[in-house]
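With one protein chain withheld, the remaining protein chains of the complex are depicted in position.
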Amino acid sequence: MSHNSFGHMFRFTTWGESHGPALGVVVDGCPPDLPFDLALVQRELDRRRPGQSKYTTQRKEPDQVKVLSGVFEDDRTDGLRTTGTPISLIIENVDQRSKDYSEIRDKYRPGHADYTYDQKYGIRDYRGGGRSSARETAARVAAGAVARQVLSGVTIRASLVQVGPHKIDYANFDWDQVDQNDFFCADAKAAEQWAPYLDGLRKSGNSVGAVIEVVAEGVPAGWGAPIYGKLSADLASAMMSINAVKAVEIGAGFEAASLTGVENADEMRAGQLAPYFKSNNAGGILGGISNGDPVVCRFAVKPTSSILTPRETVTTDNRNTDIVTKGRHDPCVGIRAVPIGEAMMACVLADHFLRHRGQTGRDGPTGFEV
Amino acid sequence: MSHNSFGHMFRFTTWGESHGPALGVVVDGCPPDLPFDLALVQRELDRRRPGQSKYTTQRKEPDQVKVLSGVFEDDRTDGLRTTGTPISLIIENVDQRSKDYSEIRDKYRPGHADYTYDQKYGIRDYRGGGRSSARETAARVAAGAVARQVLSGVTIRASLVQVGPHKIDYANFDWDQVDQNDFFCADAKAAEQWAPYLDGLRKSGNSVGAVIEVVAEGVPAGWGAPIYGKLSADLASAMMSINAVKAVEIGAGFEAASLTGVENADEMRAGQLAPYFKSNNAGGILGGISNGDPVVCRFAVKPTSSILTPRETVTTDNRNTDIVTKGRHDPCVGIRAVPIGEAMMACVLADHFLRHRGQTGRDGPTGFEV
Amino acid sequence: MSHNSFGHMFRFTTWGESHGPALGVVVDGCPPDLPFDLALVQRELDRRRPGQSKYTTQRKEPDQVKVLSGVFEDDRTDGLRTTGTPISLIIENVDQRSKDYSEIRDKYRPGHADYTYDQKYGIRDYRGGGRSSARETAARVAAGAVARQVLSGVTIRASLVQVGPHKIDYANFDWDQVDQNDFFCADAKAAEQWAPYLDGLRKSGNSVGAVIEVVAEGVPAGWGAPIYGKLSADLASAMMSINAVKAVEIGAGFEAASLTGVENADEMRAGQLAPYFKSNNAGGILGGISNGDPVVCRFAVKPTSSILTPRETVTTDNRNTDIVTKGRHDPCVGIRAVPIGEAMMACVLADHFLRHRGQTGRDGPTGFEV
Partner (left out) sequence: MSHNSFGHMFRFTTWGESHGPALGVVVDGCPPDLPFDLALVQRELDRRRPGQSKYTTQRKEPDQVKVLSGVFEDDRTDGLRTTGTPISLIIENVDQRSKDYSEIRDKYRPGHADYTYDQKYGIRDYRGGGRSSARETAARVAAGAVARQVLSGVTIRASLVQVGPHKIDYANFDWDQVDQNDFFCADAKAAEQWAPYLDGLRKSGNSVGAVIEVVAEGVPAGWGAPIYGKLSADLASAMMSINAVKAVEIGAGFEAASLTGVENADEMRAGQLAPYFKSNNAGGILGGISNGDPVVCRFAVKPTSSILTPRETVTTDNRNTDIVTKGRHDPCVGIRAVPIGEAMMACVLADHFLRHRGQTGRDGPTGFEV
């Protein structure tokens, strides 16, 4: 048991507070002798990095990652390679401005973990939310970038599909659009409409929630495990562990409740080499095990709790008061949750890839007569 | 790592196939010297038991539970008490009718795990779905009944809140109604309307999905853990691990995506002894830690995949065919998921209670000057 | 965390008390589609079974094992095969004679866990030692017999190498002798001399300790893991977890303390296909990872604590008294520890085989240009 670790065979442990000297992650169990691309890790961190548009917090963190262990290079390895030992990645905190947070020492911010940390631990690093800050997600993104390097043949992408009440139109869905707008949104038209909407919210000192869809293509049939090791259960845990997430669904998700059995069960047809499914209500997972179709997961992020509108709250000694969270915050934390969701998907899949290989001795499915 | 275990300090491991001789659960880590009520375990199993109305499978399983270890009674203990050693519970399979399932040996049932088990393992106990059968959930319910005995002061209840497109009216919500109808539904009027709807589906050889809401009251502030041990993440994993579940949400859930920060963050007020929240969009969990409010979790169950309507599928050697799943099945597996959801909630809470006590030395919150 | 489980990928959980209705084990993570030989499991249990000579307890337990899940047979599998799901094995307790133990309800037996269980749990199933009884080891032996079926190409054998002060002469060492005497002893001459010695101890109501050596041949180089997952660390834990074991060593073990570096380090030479070692002080493990040589582990078992000679002790309410442990006990529990040691070796190796395969994608070493 480890509150700050995730995964089993591909297992990472994160540490660090929002306003401490640094944060980091230790990735244990990575397969050995893989090319290790530190630039790829940095690229993923840059996607999550704050301050890149007016829709995300203006905190200026370069989020420069350093690798301290677990990789090796000599004249025979042609670049860095993993050694199979723990990969320690560290990111220094630079722009901390601790004085911004002095007020929250004595008041609980509604929607934040201030009150619950105090109730659990009897002590709380209140500077920027301490351990409960979304800065922790940088460490996840770094772990996810390592996981991607383990998953050859698997493509993991995500898109913001809803901001507040405004959903995308799947008819416009185009993965190539995701990096063309400030919202990681695959629907260019929706992104255009969201811009003034979010601008308005930001100016009025308000915020809004969002829904992210993460899709993994190229996952072979057979990953996952029955019962409590279900791929879907681990994805649910992974996404729900992200800050501010309140809901997770796989495939048809909550919509499946409204479907009949005739509508819902994905019918199968014989393919050239293997069967295929006529639809993907299952989201690529049946009985907790991947079926070869894209793995589809959506999760909802609540609106940023740090807002400029005054809210009623109490002091740490239980007296009524109001609070305005100044600091520097995202009007929609859901935006930056896009690369984070991808990272968690990658980590879950890397873990299940290794678990599957360990138990069965195969990388993929048992296969048809191929 | 263990695919068939759940929890850390309160940890259970289930085993058994649908048509094997028996199924069971081993509960490890239960606190010692608690009164052990075997009748309570049986009562919970009876609630989940098939064949109790025409809306659930007609398989006749008495689901009689026996306790094989971990409890002790002598003239000084006044009834059975837990000893702190593993509690082994076993339920024999009685009404197996294996011949019903001979057809599915050679065909994959759409929506079932037949194909994925074959792809993962290269072998499959096809009788009644083998390990992937919902019969495994009897073992969870037994574990949950043990967990309830660990959780003094906590009340865990659940209700079916949606069947197909038909949702309950929360204005009618009354926990006392749950055991007064065939649907574990807290809205008596909704239950009345669902009866003919489900009857029609059943007669037409179809099925439908559902949504279940589980609520735990009396959970003190401070249970749960940051980051990957979040109470919400463990609940998400717990519920998603139940057969046929495709979505999980906490508190406002997916609805939170549509809310603004002003609407969503639950404001706080000073109470007599401790602060309280003016609303519960958080579902009782902030930053992964309980805040003292009821813990509220909803999950969606897809429609039963075993239906009498013929569906297109393939044979195990990749040829096109049709299938009609005869067997004996629930038109809405969501109904029996109600006690299962309660059981998983109980197991998650019992685990976090012990974890919290271990790390902090306290049962509940740090408390105000009480 | 689970006090009653062992292993990670090949993980088993045992349950049951000495005088409960049954005991058993659930093996999770077993590779799928392996032939499952229940007779082999029974054979191993028969080796550990009590009452087979006058040197072991006269309790009459048939130790008949039943398999309740995780294996499958149809006309295409040609006998039982593993399915990859949990294998549940159960053994009923038959010859319990609970009245033999009525005295120990109120007194602590020196050398037993009576006092510590009471101090930990505040309750104790005193019948035959309850959970702390060596009957639990039957479950380990069953798990070990499953592990052997996972380890093709690996031969695991053990011998009693010391009884009281009397050690074997390694010059006489012959594995074929192990099943030819009552002591699982590879030195036939030593066994002859031990017989009257142990007879004398038994008749005088006394007992004695022993040392067991377990050897695994055919383990490829590369199993194990660095640091806390060392093969040697897991073997130490495995053997020390056996009832009455107080010491464990690998290769030269404690003797290594007396050696110089020149004497101890096993020199290497180029072999036809791969290097080989000129000696095996390492016991087949370097840096926690197997080196291809036989894995050699020895452990010491203390003398049976249940003896007919009266010993000073206290009552459960802290008053001085004496105790004579009647019951039916082994004069040297070390004898029956031989198959138990083999079983634990098998379980550790099976686990590390799967872990190695998971992380590296290979069953064995990276290999030379073979």
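Every chain is named by a letter (A, B and C) in the order it is written, and numbering of its residues begins at 1.
In this section, contacts are C-beta pairs under 8 Å (C-beta built on N, C-alpha and C of every residue); 3 or more make two chains touch, one makes a residue touch a chain.
Note that this is a predicted model, so its numbers are computed, not measured.
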Checked against the full complex, the residue among C:F6, C:Y55, C:F183 or C:F353 that touches the missing chain is C:F6
Residue among C:R43, C:K60, C:K246 or C:K326 touching the omitted chain:
C:K246
Taking the full complex into account, find the residue in C:I104, C:L201 or C:A216 that is in contact with the omitted chain.
C:L201
Using the document's definition of touch, tell me which of C:G70, C:G144, C:G222 or C:P339 contacts the absent chain.
C:G222
It is residues of chain A that touch the chain not shown, namely 1-5, 8-9, 11, 13-17, 20-24, 26, 28-29, 32-33, 66, 68-70, 72, 74, 77, 81-88, 105, 120-125, 130-131
Contacts from chain C to the absent chain lie at residues 1-6, 8-9, 14, 108, 110-113, 115-122, 131-132, 136, 162-165, 201, 206-211, 221-230, 232-241, 243, 245-271, 273-275, 278, 281-283, 285-292, 300-307, 309, 311-314, 317-320, 334, 355-356, 360, 365-368
Which parts of chain B are in contact with the chain that was left out?
1, 8-9, 29-32, 84-85, 226, 354-355, 357-361, 363
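In this section, only the chains that are shown with their structure count from here on.
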Quick check: how many Å separate the C-alpha centres of chain A and chain C?
44
When the centre of a chain is set as the mean of its C-alpha atoms, what distance in Å lies between chain A and chain B?
26
Counting only Cα atoms for the centres, state how far chain B is from chain C in Å.
38
Where does chain A touch two or more other chains at once, residue-wise?
1, 8-9, 226, 355, 360
